[in-house]
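Missing here is one protein chain; the remaining ones are kept as they sit in the complex.
Order of writing sets the labels: A, B and C. Residues in every chain begin at 1.
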Amino acid sequence: MPLALVVAVLASGPALYNNLAFLTTLAIYILLAQGVNVVYGFTGYLPFGYVGFFGAGIYGSSLAITYWHVGGYAAIGLGAATSIIAGLILSPLLRLSGAYFALATLAASQALYFIVANESWTFGESGMSLPLLFSPTALYAISVVAVALTLIVILLVRDSHFGLSLRAIRSDPVSAAMAGVNVVRTRTLAWLLSAALAGVAGALWAMMTSAFYAETPFDLTISVYAIVFALFGGVRTVIGPVLGTIVLYSLYQYIGISNPQYFELIYGLLIVLLVLFLPGGLTSLVGGRGDRPAWWNWVLRRRSAHGDLTPEGRSS
Amino acid sequence: MRLFEYALISGVLYGLFYGFIGVGLNLLFGVMRLVNLAHGDLVVWGGYLAYSLTTSAHVNPLWAIPISIPLALVAGFLLYVLTVPRLRRSPDTETSSLILFFGVSQVLEALATMKYGTNQVTLPELGNPVTIFGQQYAASLVASAALAVPALALFYLYLYRTRLGLATRAVMANEEEATASGVRIRLVATSAFMIGLAFAAAAGPLATFMLGGINPTTGGGLTITAFTIIIIGSLGNPAGTAAGGVLYGLASSLTQAYATAWTGMVPYALLLVVVLVRPSGLFGRRVRVA
Amino acid sequence: MTALLEVHDVAKTFGEFTALAGVSMSVEEGQAVGLVGPNGSGKTTLINVLSGVYKPTRGTVRLRGRDVTGLASHRLCALGVNRTFQVPRPLAGLTVAENIALVKAGRRAGATADLDVLDFVGLTHVAARRVSALTSGEQKLLDLARALAARPDVLFVDELGAGLSPSELDHVAALLRALRDRGVSLVVVEHLMGFLEQVVDHVVVLNAGAPIFEGSLRAAVADPHVIEVFLGVRA
Partner (left out) sequence: MRRVIFKTYRRLALVGALVASGLAVAALPGAASAGASGGVITVGTLYANTGSFATSSMPEYAGLQFWVKQVNAAGGMYVAPLKKKEQVKLVSFNDQSDPATATTLYNQLLTQNKVNVFVADFGSVLTAPAVTIAKDQKHLLFDITGSGTSFFSSGPNPYVVLTSLPVSAVWPKPVVGLLSSLKIKRVAILYCQNDFDQAQAAAIQGFLSKEGLKPVYFQGVPTTQSDYSTIVQAIKGTNPQAVLEFGYPNNDIAFLNQLKSTNTHFNFVLTPFPGQLPTLFQQDVGAKALDWGYTYAVPPILKINQVNIGLGLNQFLAKFAPGKESSVNFLNVAGYNAGLAIQAAFAHATSMSQLGIRAGLTAVNGKLQTLEGTFALNKAGAQVGELLPVSQMVPAGSGFAYKIVYPATPAQKAMVNATAKYPAPKA
């Protein structure tokens, strides 16, 4: 149901607002926010360097187009494949926890950037320049299909034993292992799924932008936006990251067009307030999938002066 | 050979300065698991303070250090009260703090842009170059290293020679145990937060020299470098932070000398190698693996 | 006939601290063994090693003669080894039913294959609830049910009785007896001797990471060395 709505909204986008670059970027950010959702929402690992996978997808697809002259669909597949390979190489990082993991992925993404920026076979200095493979309309249609497929995959994951295992691991890895869950493999699969989403997003971005320098694909703000969009909408839900992206990225575009002087300030404060006052995201306001709404938690907190009625999800 | 010698000496001097940069972050991250992504921006603001002083009052930029400390203590207190108690209620303080402080860093950058514009600003050099073994090193470089040593020593004294420091170490080791044995977590956390910010701001004027000038976006890279250093040097270990800084400084100056194109990758590569091979850092025993 | 579970000279050190100095013991099929000892004697560490939470520093563990030393928990789970936790660790973000559904049953035959585990422990009426809504007694039962859902041949029960009311204790003891009677081997860590009495006939006493006694519970209580260890610690 929500899936159909999302697709309907995206599909009617051009009728409402015919800036296909904006709409395609929006779809790309939805993919990225969902990728963050898979790895952060479902496993609790914050991939601060998620942009590394995006960059890997961009360069995987672009280099394939440049050297092997592959078609657009093959490029998307190869972009995803490149990101998955990067994910496999980086999978030892999953041994780390908390901020160590977040910072290590960040370091990995930037190390990848310096490799791409330094090498001539990646056109690091001269910049990438791709032929036009899809018309903007076709590319947007492909992006919408990619979003729809992603949402289906996420729905399947959420309701499958795999999804249950991920939630179990997030809750308590030791206990989940005792229930027979292969913690390492399950986490790695989520990590690779998330990498693949970023790879697809990267390939789409590469074909949309077609002329770019290495600093753009590996710009950390892309990670941050994907994370903030996902959190704002609400992770661990399917609709949350979509909503978060649509609302915040539209706002971002609106602000960019209306030129306020204090853009960065407003965005920074918004993030601060979001973390402090709406940690569960938009969907938590109204009770997402089985979660109590935020206001109800607040009521509970008020009622239990000594904290014996702690709101759920706050086990240490 | 002369180049190698120069790279070694300037690497050590730079490294001590980077140790200074890491100290404040070590307190915040080591004690409270707060991932202060605004650390570099605080350093930059310390640098801007020095810039304002030299351009308006024409005094030695190093005067900014004593002036910035009380300001940073106050700012630290306010920031603590406004954010940390709420943040610590979150199910995943570490991750939430990372995002929160990213927001703070954006705000600090925006404020810096509004006040100082986007142009690079620099400080007047402190004096004539200093000759060491017949080669010349910038006065500011030598001064930075010279100031970093007492700063690291102060950090050591705080942790190991004061009651608050003892309590701080107890919290670092095990927060629950520390609480159970009567440590006042709030006091420890508040002071660690304030002192951490004061160290960051105090390093600002030096950073302005060491980085060839600052602009509102300088902070981001500095934050990553600082994290690299404290993770290399192990959390909560002042000598480790100094050693982490020196290791980073040496790696950076040796790549400048012999693999110039790859200098940008040094902090990231070092961080990756250290967290994968020895997540507890080179000088610590605490293991943090999932 | 070889024992179901054979533990040979298992040791575990953390840095310079020795938690297990070298423990050997064996569990026969359908046997219920008590594991007792003062606090810090290494009981929980031993269970952690045997259930794959830690890798042993030294020694071997054999299950039906097969070397399973250092296997990860999920592998042991699939081979028929499971446990409950001292502080119950049901998966807080999931419902009771999901906690059970997580365990992919049906792969193993096992002595409890025909068991409806929620019904067995008496939690069917709360199946749809979230774990956080359960009482601590119910959480303990859920922990047991989750372990049973994996149809174990060997079940480590880590202080299941602690903190339960007398009537709950009797309920749990009855459950464990029923499991033993079905042929599930049990290793029960417990401080409460009365509870232990109802479930096991054979005990291993640990002190400072090493076994100091093995035999019947009655004999253990009479053993001067065992008494000294316990009284010494209590004093």
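To be clear about the criterion, contacts are C-beta pairs under 8 Å (C-beta built on N, C-alpha and C of every residue); 3 or more make two chains touch, one makes a residue touch a chain.
Remember, it's a predicted structure, so these values are computed and weren't measured experimentally.
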Interface partners of the hidden chain - shown chains only, full complex considered: A, B
Chain not shown: contacting residue from A:F101, A:W191, A:F212 or A:F229: A:F212
Selected from A:F42, A:Y59 or A:F114 as touching the chain missing from the view: A:F114
Residues from chain B at the interface with the omitted partner, ascending: 2-3, 6-7, 10-11, 14, 109-110, 113, 118-122, 124-125, 128-129, 135-141, 209-213, 215-218, 221, 252-254, 256-257, 260-261, 263-264
Footprint left on chain A by the chain that the document does not show: 2, 5, 9, 13, 16-22, 25, 114, 117-118, 123-129, 132, 136, 205, 208-213, 215-216, 219, 221-222, 239, 243, 246-247, 250-254, 256-259, 261, 263-264, 282-283, 285-288, 293
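Just so it is clear, only the chains that are shown with their structure count from here on.
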Overall pattern in which the protein chains touch one another (line/ring/star/complete/other): line
Maximum centroid distance from chain B, chain identifier (CA atoms): C
Geometric centre: closest chain by C-alpha means: A
Between chain A and chain B, centroid-to-centroid distance (C-alpha), Å: 30
Centre distance in Å when chain B and chain C are each reduced to the mean of their C-alpha atoms: 48
For chain C, residues contacting two or more additional chains: none
Sites on chain A at which at least two other chains make contact: 313, 315
For the chain B and chain A complex, residues of the former touching the latter: 29, 33, 35, 83, 86-87, 89-92, 94-96, 98-100, 102-111, 113-114, 220, 224, 227-228, 231, 261-262, 264-265, 267-269, 271-272, 275-276, 279, 288-290
Chain C-facing residues of chain A, complex: 161, 164-165, 167-168, 170-172, 174-184, 290, 312-313, 315
Complex interface listing, chain A residues touching chain B: 40, 44, 46, 48, 92-104, 106-108, 110-111, 114-115, 118, 173, 220, 224, 227-228, 231, 261-265, 267-272, 274-276, 279, 313-315
